[in-house]
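The complex appears here without one of its protein chains, the remainder shown in place.
Now for subunit A:
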Amino acid sequence: MKFRGKIVDVACLNHFSRVVTTISKLTKMCVLRLTPDNLFFVLSGKVGNGGVSMWCELSQANFFDEYQMEGVSSEDNEICLEVTPENISRALKTVQNAKAVKVKLTKKHCPCLTVIAELPTLSSINRVVTHDVPVDVIPQRLWHEFKEPDMPDFDVSIYLPPLKTMKNVVDRMKNLSNFLVIEANLNGEMNLKIETDLVSVTTHFKDLGNPPWGDDASQDAGPSQSRDPDTMAEARVDIRRLQQFLMGQQVTPSRAMCNIVHQRVLHLILLHEDVSLQYFIPAVA
């Protein structure tokens, strides 16, 4: 198992560190999967983390100037590590002005993801800072837990309003209730609702548009195509999870959408050039 990547471009470094920071806001621990072409940050839905799961996919070529990896074997050319994204985020943040940053898998006192940065100085010798972020290597027999989640058989898919607007609404609602109902239809309408004994609040969004899922989601085409465009599909979710998702946004996505499986799951998707982030929040009764 070997891994070594090098980032020279400041914009790439900045972008990468924002992606990692976004991840760190969503979860304390996650799995980093390295393949020859991609990096994945994965959180599989376990009870411990409130049943949420996450899948973030980056194409290495868009971030790294050099990227070498050697997986466990030539058939399974992958490396799977459990990491604390916050540590990586912190390491990257302190080296924003570096001339070059190397990320390596190293064996120190324990397996580490080592971030080495050459910092600019006035002297002839560069200042070098090394951050050793301890990681756990995940054995191959557990890899199956970290495969890409299937696209859920959603009832409604809809584009999200500007995340900032949504965040402001959700932040206010959080003061009133612990749960939020998100509902949407195929007519481009979405509502955020809270209901308590004392108060019911609903925020209506309209003309959001529904993404065409033609070929990709062909197997799902059945239910959503024949669906009455005005019928709402809804999911009641833990408001903190949704808030966490909206709060942590460091990447301004070019596309933000969500899929709702009626009373089952809320599936949020952010697309930004080469990065895609999917976040699943289970619905509660």
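Criterion: contacts are C-beta pairs under 8 Å (C-beta built on N, C-alpha and C of every residue); 3 or more make two chains touch, one makes a residue touch a chain; residues count from 1.
In this text, contacts and distances are computed from a predicted model.
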Answering from "G1/S-specific cyclin-D2", "Cell cycle checkpoint control protein", "small monomeric GTPase" or "Origin of replication complex subunit 4": the UniProt protein name of the missing subunit is "Cell cycle checkpoint control protein"
For the chain left out of this view, which of A:11, A:125 or A:285 touches it? A:125
Touch as defined at the start, partner being the missing chain; which of A:69, A:105, A:133 or A:277 qualifies? A:133
Among A:6, A:25, A:90 or A:264, which one touches the chain that has been omitted from the display? A:90
For subunit A, residues in touch with the removed chain: 84, 87, 90-91, 94, 108-110, 112, 119, 121-134
